[in-house]
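Attaching a single structure in structure tokens format; questions to follow.
Some chains omitted; the rest stay in position.
Letters A and B mark the chains as written, and numbering starts fresh at 1 in each.
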Amino acid sequence: MNFTASQIAELVSGTVEGNTSVEVNRLSKIEEGTEGSLSFLANPKYTSYLYTTNASITLVSDAFVAEKEFKTTLIRVADPYEAFSKLLKHYNQIKQQLPSGIAQTALVSEDARVGKSVFIGDFTKVGANTTLEDHVVVHPQAFIGNNVSIGANTVIHTGARVLDDTIIGKNCVIHNNAVIGADGFGWAPNDNGSYDKVPQTGNVILGDHVDIGANTTIDRATLGATKIGTGVKLDNLIQIGHNVEIGDHTVIAAQTGIAGSTKIGTHCQIGGQVGISGHLTIGNRVGIQAKSGILKNIKDDSKVMGYPAFDYTTFNKAYVHFRNLHTHITDLQTLKKKLDHD
Amino acid sequence: MNFTASQIAELVSGTVEGNTSVEVNRLSKIEEGTEGSLSFLANPKYTSYLYTTNASITLVSDAFVAEKEFKTTLIRVADPYEAFSKLLKHYNQIKQQLPSGIAQTALVSEDARVGKSVFIGDFTKVGANTTLEDHVVVHPQAFIGNNVSIGANTVIHTGARVLDDTIIGKNCVIHNNAVIGADGFGWAPNDNGSYDKVPQTGNVILGDHVDIGANTTIDRATLGATKIGTGVKLDNLIQIGHNVEIGDHTVIAAQTGIAGSTKIGTHCQIGGQVGISGHLTIGNRVGIQAKSGILKNIKDDSKVMGYPAFDYTTFNKAYVHFRNLHTHITDLQTLKKKLDHD
């Protein structure tokens, strides 16, 4: 949505100095301003950026006196930081105004139960015996399978696939092209070296306030459920294997993978590109540094790093010496020669 | 699909004790039972779970005598494990009943050759000169390009993209949002520091019984074909570069990446998050531990680990010392001082 300088000035009770009809559609820091963005100058330390910023509009204090030329249109206000915060709040209100209604090209099963003020976008398909509670938003080109349950206020983005039997809580967000409930990777080796599929009969259950990042995949359980606790935040491109359980309020950064049947505690912070083997138990409040490889259980409140991972402080002590290993080994070889000569 | 306790009891020739109309739609272990799931109690070691399980229905032996209160509805049978296996088999038969017919909103090129009992879902597009053999299932919102060939009984899931000229064998499964046959990452540097695209004229060929995980990407060849052998199983979020060849019955876990032109043998087991450089040859029956980085060719029957990877046993011997490197280097420095003083 575009706003002109005049419209912005009215919102923040300011006065325009420059092009009143210039349009903006996003907010930026002054040093990163681009055409179409609105920024602000509150801290005098940043004044120099005003003369170079490409932001189309900049909020400045009524007291501001320019000392050089500049391109940006000014809006003078009593308190630029307060005015900017007001606009940010306004922006979020607009973004949170969820659409409602069912698009003409959406295909919703007659057996589906659709709550009040639900939105279902174009080319989206909603399966049989599926429940969408009040204020659920399913963006265009998404797929919701059969026997799925989606709690109130949850948003499913374009291209996401929520497969049969999945249960999603309230106030969740499933980002674009995420896949929830696909067949797990279960294979039983045959005597002849080929593999048979182990049937994956379970489902995926997400608590409330769960965020699932773009292109992240969560496999359904072999038996029972793959469970993602309330308040869990998963970044993009994460892999969650079958029968994994993740405790409440654990956050996991992008590209991490968790193999089948591993249980992770509550309030953990797991970095990006971490790999966790299957059938492990990770405690509560555990910190795992980015890129670590976890092959063993981890106790509550531990902080680990490495491939394979162990105690964070010990890893860093060891790694300092690894960086200088060439020098250390040369020392060792000198000592050896010395002693051999004695 | 939901079943009541009465319906289940009839299927397994049992008698209901509790709510005959409670419904289930999936199977679970008794210790992981959730509302809507059916579990069983066969091993007496697990008896305590019966009093706490949230499974809606539990199969128990005719002889079972409860010693405490419980919530689950019982179905009494002669042999609970046998009854559960029977239900599992029944479940799989239902899941394997493939749909057929072409959805009204599907767009199938007039030039496409469509076999018997093929299913093509809503909003799916099938290109010109493409062949779908008998019993192929293409779920909704999938894309099948031009000049593609898909063997009998293969299933393409929602959101998968099978691009021009791809050849897929019989009995394969392509999971959601997988991309098969995209342009490879081939760039020729220019003198001015920019890059020119190297045209990618080849295709992707999959054998029979191949499984491709959700959000996995397989690039087409620069010249010729990227080849995935019969019985190969690829997990989610895997990257296969242009002109890679993977031998029959090799299995690869999630988030592994294989760079261009590398050839991998048959019956290999490759862990998750492994990276394999381009233009390498990996032998047959090779085991690669999760998260390893492969920079060199690997001989048949080897087992490797590390970044960069080398022999598995040697890696683990070295890593034990790495964990204690601080102590070892302190020892070394003590020895050095001692000798310097002598």
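Everything that follows uses one rule, which is that a residue touches a chain if its C-beta (ideal position, glycine included) is under 8 Å from a C-beta of that chain, and two chains touch if they have at least 3 such contacts.
Since this is a predicted model, take the numbers as computed values, not measurements.
Engineer: Going from the 2 copies shown, figure out how many the entire complex holds in this file.
Structural biologist: 3
Throughout what follows, only the chains that are shown with their structure count from here on.
Engineer: Between subunit A and subunit B, two copies of one chain sequence, what rotation angle (nearest 5 degrees) aligns their Cα atoms?
Structural biologist: 120
Engineer: How big is the gap, in whole Å, between where the Cα atoms of subunit A centre and where those of subunit B centre?
Structural biologist: The mean C-alpha positions of subunit A and subunit B differ by 23 Å.
Engineer: Can you check the complex and tell me which residues of subunit B touch subunit A?
Structural biologist: Residues 1-2, 25-29, 32-34, 37, 88, 91-92, 95, 105, 122-123, 140-141, 157-159, 173, 175-177, 209, 211, 213-215, 231, 233, 235-237, 249, 251, 253-255, 266-267, 272-273, 290-291, 307, 319, 322-326, 328-329, 332, 335-336, 339 of subunit B touch subunit A in their complex.
Engineer: Inside the complex, what are the residues of subunit A that reach subunit B?
Structural biologist: By the definition above, subunit A touches subunit B via 105, 107, 123, 125, 129, 141, 143, 146-147, 159, 161, 163, 165, 177, 179, 182-183, 185, 187, 193-195, 197, 199, 201-203, 205, 215, 217, 219, 221, 223-225, 237, 239, 241, 243, 255, 257, 259, 273, 275, 277, 293, 307-308, 310, 314, 317-318, 321-322, 328, 331-332, 335, 338-339.
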